[in-house]
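A protein chain is absent from this complex, but the other protein chains hold their places.
On to subunit A.
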């Protein structure tokens, strides 16, 4: 098997490793996988952390390691988190955005301006009659909202995007 076929195989594996805080959404679909390099039986995975204070990073690293180690031809696997690239919620894939809803979590809004208030549609009924309860939710990456239409509380992934820095 060639290295690029093997790389495709590893990417397929990464699509099965879910974020422990967001079951049903893979680390791949969250946009956390920056690069996968395969050299024969050795695999190097570079990952981008989501929130700086996220306590799940070590668990994610261990889960990725375990899943890749289970592939029969893999003799060595190195997983590394690096801040050389900045994760933003724009990195979440279309599949990831759909899968978030399965657990009552709305994907982040697309027209967000940093520092301003934002809103999203209800993940259950699709209504836009929603209100923000608490921008800070059970984890750093989630907020708590309420749907006035179907009367369900729900969560949303907090939008985090690159800011334009005032040049000096």
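We adopt the following convention: a residue touches a chain if its C-beta (ideal position, glycine included) is under 8 Å from a C-beta of that chain, and two chains touch if they have at least 3 such contacts; residues count from 1.
Here, contacts and distances are computed from a predicted model.
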Per UniProt, the name of the complex member that is left out, chosen from "Carbohydrate ABC transporter permease", "Methylenetetrahydrofolate reductase", "Ion-translocating oxidoreductase complex subunit C" or "Phenylacetate-CoA oxygenase subunit PaaI": "Phenylacetate-CoA oxygenase subunit PaaI"
Touching residue (missing chain; options A:24, A:88, A:119 or A:152): A:88
Touching residues on subunit A - with respect to the absent chain: 51-55, 83-84, 86, 88, 114-115, 133-140, 144, 158, 160-163, 165-168
